[in-house]
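Reading through the structure tokens given below for one structure.
Every protein chain except one is present and positioned as in the full complex.
Presenting chain A:
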Amino acid sequence: MPAAPGGEPPAPPPTPAGYGHGAPGPGGLDHKVLKSLLGAWALAACSAEETAAVEAHLTDCATCAEEALRLRDAVGLLHAEDSLDLDPMLRTRVLEGCLVRRPPRIPVPDWAAPYDAETARLDALLRDMADAEWRAPVRLRWFDGEREAERDTTVAGVIGHLFAVDGLVAPVLGLPDPLRHGEGPGGPARRSPGEARGAAAFPGEIFPGDVVQGPVARTEAFWALDPGEHHTAAARELWRDQGHAMIRHVSFAEGDTADFRVSYGEFDLPLHDAFLDRAFECWMHAEDIADAVDYPYGPPAAGHLNLLVDLAARQLPGTIAGRRRAGLAPPPRKLAAAGAPGRTLHLEVEGSGGGHWYIPLDSPGADASPEEEVAHVALDGLEFCQLAAGHVPPQDAAAGQDGDREAIRDVLFAAASLSRL
């Protein structure tokens, strides 16, 4: 606590009778003006003449003297704000402790927990961000299937991106799509019920269709809405409110959601996986932001990390198949019958949240089995996630590799291809 500027508080002065409160003091200033100066005086924020005038007045005026003393003491209570960062992992510990003592009647589903935790962690990072930091440049990087791609935005732009893409999930839960024509941020409440589609709440009419599909189109649409706005902190509240609403709705909907699917335009995901996908994105972009403003940022909790790695591993066979169809990967060595054991890659993810996954190589429908292992790839969990985020080119992934080179290449390229803007 820095010492209060200025000297000792003045001693309580005697109060000689006979001084009218309205009488001008020694500096020619009257009681009212001198009184108004007390705060500035206590903070040593007036001129030398004013200070002298106030102090002379204090020997005459008991009320002012009493207040001056009180305000001077109050100055002693000011101190620099601690830059103590709340341990981001404390949230999980606190909530778990609470839920053990009083089990919730309406729990957050396990598969939504990583999204809940990651959005809270990112929000904590954003909390104390200064205006300038919201405008800090961020380079988003991903692997477009063939090569690395990148796009420049700002910290606020990243949050807008998360908001716009989370908005793919929201309507599945009965929440408004923030990019739906006519439903500006703030939702349908901003238009009257009878209002036709023609009247967009957004500036300009840029969404002629019903729903803007796909993460990229949605992000571009949101960024284009108001190039000024997405560079400000305003995006945070939209994103945060939507995230809280998603968690809330999914808690109430739990039993009924197993069959829900979220369309990403070119592909879709079961709702449960979409929540994991959004958690993964949130974490990776939080790292982008943390880098941009030079803050430290750690990995998710081990249990959550495991779910995120699992999602990526489960998406690999389908992605390999997609790459083959697109001519980006060589055709399968043999055509495996669905359900029959086929050639398998053993993916070993090390570190907290890691584990073993067996990836069928010939077709997504084939069964993977340790007996059919033709290759083994071992890498650290965080490294795997960086690969799946497209932050590490597949040919550079520092993986322990053993076995069929082509199979390993297919899997590493497929992992990188999971990434997108």
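Keep in mind that, in the parts below, a residue touches a chain if its C-beta (ideal position, glycine included) is under 8 Å from a C-beta of that chain, and two chains touch if they have at least 3 such contacts; residues count from 1.
We take it that contacts and distances are computed from a predicted model.
Undergrad: Can you match the unshown chain of the complex to its UniProt protein name from these: "Sigma-70 family RNA polymerase sigma factor", "NADH-quinone oxidoreductase subunit D", "ABC-2 family transporter protein" or "Branched-chain amino acid transport system permease protein"?
TA: "Sigma-70 family RNA polymerase sigma factor"
Undergrad: With the full complex in mind, choose from A:Ala62, A:Val75, A:Ala136 or A:Ala149 the residue touching the hidden chain.
TA: Spelled out, the listed residue whose C-beta touches the missing chain is A:Val75.
Undergrad: Out of A:Arg135, A:Arg151 or A:Arg248, which residue would touch the omitted chain in the full complex?
TA: A:Arg248
Undergrad: Based on the whole complex, identify which of A:Arg93, A:Arg139 or A:Arg325 touches the chain you can't see.
TA: A:Arg93
Undergrad: In terms of residues, what is the contact footprint of the unshown chain on chain A?
TA: 5, 36-40, 42-43, 45-47, 70-71, 73-75, 77-78, 80, 82, 84, 86-87, 90-91, 93-95, 97-99, 101-108, 116, 120, 123-124, 127, 240, 244, 247-248, 251
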